[in-house]
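On to chain A.
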Amino acid sequence: MMSKIVRTQANILYPLILIFGFYIVAHGHLTPGGGFQGGAVIATGVALVAISFGYGKIKKWIKKTNLTAAEAVGLLSFIIAAFTGIGTSFFCNWLANSGLIFGDTVPYGPNPGYLNTAGLLPIMNLAVGIEVLGGLGVVVMYMLSAAKASEVK
Partner candidate 1 sequence: MIDIWFLTALILMIWIALSIIRVAAGPTAADRVVGLDTINTIVVALMIILSVAYNQLIYVDIAIVYALLSFVSTLYIAKYLEGGF
Partner candidate 2 sequence: MTGFLDFSTPSGFWDPLRWIIVMIIALLISYYIWKRGNPKHKKGEQIKPFFSGYDAPSPEDAHIRAGNIYWGFITALKRYYAFVKSIHTGNINDYIGWYVGIMALMLIVFLLWGGA
């Protein structure tokens, strides 16, 4: 547990990092970023609150099982999203330019960027974002528990 100032600031920064990570995830097909980067940012947010509150406290709030479940859910939705294109081929981006959700077309060349495009890509971005968030978060939590155990010893 770090000092009061760090804890309060972490509390303020945590939603900020989270929303920024989700911004990066959601705009993966428009701006630099995407599932991995956004997930890593969010996982760093988890690491931030974990270090500022200490493992003894944080393990009650952020459960490892929940993070693992997030990881499994993200991977499953990723592979299912990839699987929906099996009619033509695995990983076929059938949703792009189809007019459905995320199905708008983009004009060729530089443009300001439209969120409602790119078909399966935003969905996969979101899935991978959740997966990376869970995965890296749980790695940090495991490492923290190891550090804590060495402290106790």
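As a working rule, a contact is a pair of C-beta atoms (placed from the backbone, for glycine too) under 8 Å apart; a residue touches a chain by one contact, two chains touch by 3 or more; residues count from 1.
How were these candidates chosen? In short, all candidates are chains of the complex that A comes from, given by their letters.
Keep in mind it's a predicted model, so treat the numbers as computed, not measured.
Peer 1: Considering only the touch criterion given at the top, point me to the candidate in 1 or 2 that touches chain A in this complex.
Peer 2: So the chain touching chain A in this assembly is 1.
Peer 1: Mind pulling up the chain A residues that touch candidate 1 in the complex?
Peer 2: Answer in residue numbers: 1-2, 6, 13, 16-17, 20, 24, 31-33, 37, 41, 44, 47-48, 51-52, 54-55, 144, 147-148, 151.
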